[in-house]
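Here the complex is missing one protein chain, while the rest keep their positions.
A, B, C and D are the chain letters, set down in written order, and residue numbers restart from 1 in every chain.
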Amino acid sequence: STAANSSKKGNTASGNTIKIGVNMELSGAVAGYGEQQKQGIELAVSQINSKGGIKVDGKKYKIKAIYRDNKSTTSGSASVAAQLVNNDKVQAVVGPATTNDSTAAIPNVTKANVASVSPSATDDGYTLDKNGKVQKYVFRSCFDNSYQGQTAAKFVTNTLKGKKVAIIADNSSDYGTGLAKAFKKQFSGAIVSTQYFQEGDKDFNAMLTAIKNKGFDAIYAPGYYSEVGLIVKQARQIGIKTPIIGSDGMADPKLAQIAGNANANDIYYTTPFSTKSADTDTTVKSFMDAFQDKFGTEAPTFSALAYDSVYMVKAAIEKAKSVNSEDIAVAMAKIKNMKGATGTMTVDAKHNPEKPIAIEQMNGGKVEKAITVK
Amino acid sequence: MTHLLQVDHVTQQFGGLKAVSDVSMTVDAGELIALIGPNGAGKTTLFNMLTGVNTPTSGTITFTTAKGTMKVNGKRADQVAAAGMSRTFQNIRLFSDLTVLDNVRIAMTHRTRENFAETMLRLPSFYKKEQAITDEAKALLKDFGLERIGRSIAGELPYGEQRRVEIVRALATKPSLLFLDEPAAGMNPEETAALMALIKKIQADYDVTVILIEHDMALVMNLVQRIYVLDHGSLIAEGTPSEIRNNAEVVASYLGGAPVAEG
Amino acid sequence: MKRNIRANFIWLFIMVFGFVAIDAMEFTGIVNTFMENAFVTVGINIILAMGLNLIIGFTGQFSLGHAGFMAIGAYATGIMLQTMDSPIGFWLSVAVGVVIAIIAAIIIGVPTLRLRGDYLAIATMGASEIIRVVINNLKITNGPAGLFNIPQYATWPVVYVVMCITIIMIANFVHSRAGRAVMSVREDDIAAEAMGINTTKWKLAAFVFGAATAAVGGSLHASYIQTISPSEFGIMNSIAILIIVVLGGAGSLTGTVVAAVVLGIIDTVLQNFGTLRMVIYALALILLMVFKPGGLLGRWELSFKHVGKKGARAE
Amino acid sequence: MLKVSNLNVNYGGIKAVRDVSFEVHTGEIVTLIGANGAGKSTILKTISGIMRPKSGLITYEDKAIQNASAAAIVKAGISQVPEGRHIFAGMTVMENLEMGGFIHKRGTDMSATFDNIFAHFPVLAERKKQDAATLSGGEQQMLAMARALMAKPKLLLLDEPSMGLSPIYIQKIFEIIQTINEQGTTILLIEQNAKQALSIADRGYVLASGEVKMTGTGKELLANEQVKSAYLGG
Partner (left out) sequence: MHTIMQQLINGLSLGSVYALLALGYTMVYGVIKLINFAHGDVYMLGAFWGYYVIRFWHVNFFIALVSAMVLTAVCGVVIEFLAYRPLRHAPRITALITAIGVSYFLENIMSYFFGASARNFPQVIKVHNYHLGGFSVSNVQVLILVTALVLMVALQLIIKQTKMGKAMRAVAVDPDAAELMGINPNHVISFTFALGSALAGAGGVLIGLYYNSIDPLMGMTPGIKAFVAAVVGGIGSIPGASIGGFLIGILETMVQAIGLSAYKDAAVYIVLIIILLVMPSGIFGKRSKEKV
């Protein structure tokens, strides 16, 4: 911080720009997800600026996003975080995408008193320190694993009336395994088999053949669209017809493309962001349209979550009436009923967004309906 | 009396080929012996067995020094070398990226000790030991007139010098028995003469028994005391140079009409 | 003797000077967290690459399994600090990591070091992947989610001092009877055996030593970054360390330090290039190797043995 | 047939060959003698295109070849038995020989050549299927020579063909060289065994430190006092 306001902690915007640092996986193993998030951020930033920016104490600020690549590594993330908060002097950080990269950034943003919002760090413990106390500067715009996994379990029991489930989970990050764990904890029926796959796997025939005759009513497949799409495809091709339930990592238009429309039947996934709700929700609709305009494709969940992360920063600034990062962090914890593309959210005591969760049902490659779950 | 080296009925089989078949021989301390024979007779193969590079298919090799008796077959080459047998190779095998001095010092590894603590902490005892190793290596090089190339990279030396360094390196292991595989190959008559002087010197000054393989009859006949002749894997003759020179079988299979310098 | 002591003092002076210089810069705020991060990353990379250079550059054994040993150290620290949150706990965890890594290195090394060249590389890579998969599926390691909120005991002074100790130890190893023995294995193992060197033993010694330093590097990484997960210890991470070794010059410790610094600078600067970062990095890597095929320094080493002594010929 | 004029070859900064000129006429045996490191092998490597000269001209059958690729030079009819044998390890003796005949079109009848070679080197016939790497030193030397003959060269470059051979075989190798020569192959020979080389050579050149010091017919050089004392062992 500069000498002028050295009494104050954190970074304060100078001139009439508010800087938002983006600590993102733009290369490396999960660059695909980082790229989608970057698009959401770009959209949010350009929208906000074209509407005149953010007004604080009567002064209008434009926002500027500074994108830095953490190479999908923890040390890259720690370094990028440090550069953003110390050298670029940003007022808030958005990102990184994965839990591990996000936790690696915590010490450095904390030291600099800058809030960071991860669009997709889903591990339950992400916002907490090791004593279970909430981390003051750490936020997210996505659900934690427990909430989503438990919701899926409830849905299988209550709505699908499933008694036996086979789980196929992504084993390369906390996401798949965390969801699977939460699901198992909540689910009252039997788990007939739990299988794991790795990010980038393409062949699931062996696994599916192995579980095919285990007599399950549904498959729970927490993971990302790139692999789950293939699971759906290959499952249907070898004749597994049971419902396949997944998580928000599946909520991507590419899911049906990869699975093939003909195969994408009886698919359900938990998601904060329902393309269906565009019919009723103007915020969602405007996001969807703007995204389609700007990038020529339907908006994926990752983009929506990142988009909302930027809006969380905006909301916090407006609430704090300050362009100081410390103030922004304090205000962010108090966000209430912020309308976002992924629903109307309130930041709870653990810095998790409380927002309604939806379950989308896909048939023939199309989302048929969205079921809101409490 | 026990022999320095006793070879009993050793055989080396490669698939269907008996490269060495049922060879027995003895070597006594202080001797200078040549092993000759046509190309492919099994000379190098025999050397390989004697020095632990290959294990014989059958037969026994016993090596006896003041330190004790050792059954060579079944031992690794480094154990054999540590026991006191050292060698050079038909195709020079120097540590070619290292200096000549290091080549020699490496050969002293097995008979020197530096413990972990003194190495890591650079205790005075470490420097003392290093100095001793270096001094000994330098002295050895000096003795063979190689001290000026101590810091040269071994692989960059002319062929003849590489051969000499290889011999000196073998000597640095403090062998009681030294094997030289074609030390004069690729040398001109002048260099060969110098090599002979060198071998004599080793024998005299270092108390080493020498066995060498050589096709240069001028060298063999003038230098050695005893000759073993191998052909098709078997020993066909054994004797003094003059006996061998006049052995009809050896002449027919090996020497031919080649002019052989008189002893 | 005097010459050696003088050289040692120069080294000591440089190391102390480096420490004081960094400390002063930290104190005056010239170095902020970002630069400190870069320093520490370079420091840890030096520790890791030193060990690998010993194995690859000096002993000539192509190991691609460094990340596995690093993981062992990292997880030892990550797990132990959960219950032993104290400096003693940290150092204890480093020691435990080293011991486990040594045991693992012996188990892996004894059978595989018989293999040659690329076959060894693949086998060690496989062994390292096995370690990673096991960690990925264990409960105590928290599976793929990894561990976070690891207390930070590996501050920059700790990393700096450990780095210096590692450099000294590896340099001392290399410049001794042991170093000559492993180099002879690299040059010609058949000739080495014929000179009385137990090649298996020396290969293993270097491999184990390298593994131990990898574990130390892993421990420091875990405690500095405070987050670890199995995905950080994959093949690509072994390769990242290999790149440092080769770029600096396999067989040059000075080169390793230089390469780690150069790559650290490149990496830090490229952080400003967003999406193009890795494209530029890749091109830089190709160009550096094409124009400096022996590595930046080849096998050259910085030495102070000649300092202050005219005409002295050191060895 | 072959004319080398003012050849200079360097290894980095080291001048290995300086201003060397000599020629080989069709049907001759010409030998280059000289101490270790005189530059003999370097000259051969330059002729066969493995090394590039710094300056100078090499003409073969009236064509300049100093910039031709090694492959093109072999096709033009020059074969080399390299120093240090360079046999193809891991390939059998027979495969090595087939590689020697690589430049011939598929389907060329090589049986006469094979017969000729196996007549000269009966050991190789016995060892057709053996991995060439496991041959003894002398056997490898024979293989290297046989392999070069497979190309049916017009000009054969021999770099120390007698190295590592037994006395009886050294005799034989010189006989073989003479036979090959009589059968129409021109020969450029390098030998440590200068006495024998000169005795079968039509002409010889004496090299020292990269320069031609003397030239003459084989007989003249054999009789020369200087040559005698320096290269023939007194």
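Everything that follows uses one rule, which is that a contact is a pair of C-beta atoms (placed from the backbone, for glycine too) under 8 Å apart; a residue touches a chain by one contact, two chains touch by 3 or more.
Bear in mind that the values here come from a model prediction, so they are computed numbers and not experimental data.
Participant: Out of all the chains shown, which come into contact with the hidden one?
Facilitator: A, B, C, D
Participant: Any idea which of C:I30, C:V161, C:V279 or C:L302 touches the chain not displayed?
Facilitator: C:V279
Participant: So which of A:S226, A:T271 or A:S325 would be touching the chain we can't see?
Facilitator: If we include the chain that is not displayed, A:S226 is the one touching it.
Participant: Return the single residue from C:I72, C:M183 or C:A250 that touches the missing chain.
Facilitator: The single option touching the absent chain is C:A250.
Participant: Taking the entire complex into account, which one of B:T44, B:T119, B:T192 or B:T209 touches the absent chain?
Facilitator: Reading the full complex, the residue touching the unseen chain is B:T44.
Participant: In the full complex, which residues of chain D touch the absent chain?
Facilitator: Touch set of chain D with respect to the missing chain: 48-50, 69-71, 74-75, 79-80, 82, 86-91, 95, 98-100, 102-103, 106, 131, 133-135, 147-148, 151.
Participant: List every residue of chain A that touches the chain not included in the displayed model.
Facilitator: 27, 29, 31-36, 171, 193, 195-198, 200-203, 205-207, 209-210, 212-213, 225-226, 229-230, 233, 237-239, 254, 257-258, 260
Participant: May I ask you to list the residues on chain B that touch the chain which is not drawn?
Facilitator: 44, 48, 53, 89-90, 93
In this text, only the chains that are shown with their structure count from here on.
Participant: Take the average of all CA coordinates in chain A, do the same for chain C, and state the distance between these two points in whole angstrom.
Facilitator: Each chain reduced to its C-alpha mean, chain A and chain C end up 36 Å apart.
Participant: Measuring from the mean C-alpha position of chain A to the mean C-alpha position of chain D, what distance in angstrom results?
Facilitator: Distance between chain centres: 74 Å.
Participant: What topology does the chain contact graph adopt: line, ring, star, complete, or other?
Facilitator: Topology of touching chains reads as a line.
Participant: Can you give me every chain pair that touches, using the contact definition above?
Facilitator: Touch list across chains, by label: A-C, B-C, B-D.
Participant: For chain D, which residues are in contact with chain B within the complex?
Facilitator: 35-37, 123, 130, 134-139, 141-142, 160, 163-172, 192, 194, 230-234
Participant: Please give the residue numbers of chain B that touch chain C in the complex, ascending.
Facilitator: 51-53, 76-79, 81-82, 86-87, 89, 93-99, 101-102, 105-107, 109-114, 119-120, 122, 124, 126-127, 129-131, 133-134, 150-151, 169-170, 172-173
Participant: Applying the document's contact rule, which stretches of chain C touch chain B when the two form their complex?
Facilitator: Listed in rising order, the residues are 1, 4, 8, 168-169, 172-173, 176-178, 180-181, 183-184, 187-188, 190-199, 299, 313, 315.
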